[in-house]
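Only one protein chain is missing; all other protein chains are in place.
Our next item is subunit A:
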Amino acid sequence: MDAVSAHLDGPQGPKPRKRFSRNNIIIYGILGMVALYYLLPLYVMVVTSLKGMPEIRMGNIFAPPVEITFEPWVKAWSEACTGLNCDGLSRGFWNSVQITIPSVIVSIAIASVNGYALANWRFKGADVFFAILIFGAFIPYQVMLYPLVIMLRELGLYGSLWGLVIVHSIFGMPILTLLFRNYFTSLPEELFKAARVDGAGFWQIYFQIMLPMSLPIFVVAMILQVTGIWNDFLFGVIYTKPDLYPMTVQLNNIVNSVQGVKEYNVNMAATLLTGLVPLVIYFVSGKLFVRGIAAGAVKG
């Protein structure tokens, strides 16, 4: 040790952190309690859905199943009665798939082009157009329900899957356009200018320059739309007919059916089945999302 540092002592290196400080205990305690509060209903549902009816009647809802049975799940999927027919949730599941996929694709395709045009091309009246669109996001749904019924009827689409797809696409438009516009605005403007100097047109810039840089925002939009449309109940009831009811409506019909005994285990299984798709979307795209952000963060 040389002369200068001989008299320097005291703390050195990284500052030690106490693991069980008072703050930590409070923070983790609260977090744990909140997590428990949210997980408990889920636990009850899973447990109940795996019990037989006799076990449920014993009334101990927190107890794990003595005898695990998948009977309620099978019944919920393929046998439960929903109003007229008794083929379970499976019909609703496929209806929901047929509604969700085209709605998500159509709404994202249109909204992303809208957002791109608004962000980069600044055409005449762009600001007015944008203001109207944003205003649309704040109009309560109820106001538009009946006019849309009439419009769809005039188009001959009332009660069809495509009618519902159109409704979902329209209602997704304001928020999605806003999302895409803001994202495209945040991309460096010089990139767009460089592409114009390079002779690329509207669609070329969209497909070759903008799209490859926008994976994260497309994933966000997809999560938003898939969960929103899958969970929709109102539009499903109003704009389709019983054969075409989405899964959420069928779930309601199963759970709220008045005849016979309440089969709690079937109801729980049906509810879990209905919630499965958004859940899977969150898990799968969560990873994609993080990777997307990382890929987009590399500056050109």
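The definition used in the following text is that a residue touches a chain if its C-beta (ideal position, glycine included) is under 8 Å from a C-beta of that chain, and two chains touch if they have at least 3 such contacts; residues count from 1.
Basically, contacts and distances are computed from a predicted model.
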Undisplayed chain, where the name is taken from the UniProt record, one of "3-isopropylmalate dehydratase large subunit", "sn-glycerol-3-phosphate import ATP-binding protein UgpC", "Pyruvate dehydrogenase E1 component, alpha subunit" or "SAM-dependent methyltransferase": "sn-glycerol-3-phosphate import ATP-binding protein UgpC"
Full-complex contact with the absent chain, from A:T69, A:Q204 or A:T271: A:Q204
Residue among A:P64, A:G156 or A:P188 touching the omitted chain: A:P188
Residues of subunit A in contact with the chain not shown: 188, 190-191, 193-200, 204, 208-209, 212-213, 298-300
